[in-house]
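In this view, the complex is presented without one of its protein chains, the others remaining in place.
== chain A ==
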Amino acid sequence: MTLKDATAIVGIGRTPFAKHLAEDERTLACRAVLAALDDAGIAPDEVDALASYTMEETDEVELAKAVGLGDLTFFSKVGYGGGGSCATVAHLAAAIASGQATVGVAWRSRKRGSGPRPWTNTTVQLPTPAQWTRPFGLLRPADEIAMLTRRYMHEYGATRDHLFNVALACRNRANQNPAAIMYDRPLTREMYMTSRWISEPLCLFDNCLETDGALACVLVGRERARDCPNTPVYVHSAAQGLPAQHHGMVNYWNDDPLTGPAWTAARHLWKNADFTPQDVDVAQIYDAFTALVPLSLEGYGFCERGEGGSFTEGGALEIGGRLPINTGGGGLSEAYVHGFNLIDEGVRQLRGTSTAQVPDATTCLVTAGEGVPTSALLLTNRS
């Protein structure tokens, strides 16, 4: 048995994105799931598998009884926040390919725009060894990643202009996407360079948005996919990655903190793929922070170690560049829903329906959060 092209994403659904949506997370989850099933042309009572994040507030019982799903025979939740986004689809693909289920739905619903910031909770331990970091004021994910970013810039000569290139590419694509939070808000280099700091060396525009919204997708086996109304988007390869001696977002305690989970996921992803990084037409790279993009470009093999910054030069990440990324605007400029909108946008690209379409795209890499135990998908419309 192999996962390669055995399953396909046949439906995607989403709510609007906003700083504040009136409805609660459970209602938003129901709306996104029903929209995805409608897009797939599949009735809710055919669903027999679910997958989401451990941080998802709406559990399987609540979702299934609200939207009228069938008998479920597979359900799974993936940990490590945004590192689990692609793994939700990977788990469904494995379940369907191995005969555990036939119709799977993955989803994420979040009110991060109007809800509390997780790091302000001082009693719950975030998935980090907090006693060694938080008393010293390393409080937020932005601080933890800024620490790695400073070291990355020091070791390789990467600059704030490289990080700006990432922020700009995402913003430019959002300016083409009416659903994006930043649709009507262009970004300039001057705005970036003069914006307020969040955690030096990361400024405001290096940080993702805070968004309310929900998304879902529907996965079925390849035979069933051919009968669905939309172009099937096959899961060509899928991987999770938790490197030996990795420490989560505060990965300061191993021999080589600048090679993170992306490297581990990538080795498995490419080993099981019929194409290489050079064959990827478009990529959706997890961008909670700009600095995760150069690290991921290195980890997934688009350039050599230390070259992730310089890779971004010359418009490489823009439409028409070497590797267009985050073509809906990404977490930085479309919406931050723990990376699920990157999966959704990958599907749009391979259907040919993106608002910033890469001409004739046939392959797309989607990644989950780098700097935490992660996951990734290679998607294709060829099979």
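Definition applied: a contact is a pair of C-beta atoms (placed from the backbone, for glycine too) under 8 Å apart; a residue touches a chain by one contact, two chains touch by 3 or more; residues count from 1.
Just so we're on the same page, contacts and distances are computed from a predicted model.
Per UniProt, the protein behind the absent chain is "OB-fold domain-containing protein"; the candidates were "OB-fold domain-containing protein", "ABC transporter ATP-binding protein", "PadR family transcriptional regulator" or "Phosphate transport system permease protein".
The residue from A:Pro129, A:Pro186 or A:Gly352 that touches the chain not shown here is A:Pro129.
Touch with the hidden chain on the side of chain A covers residues 117, 120, 122, 125, 129-140, 142-143, 146-148, 150-151, 154, 196-201, 245, 247, 250, 252-255.
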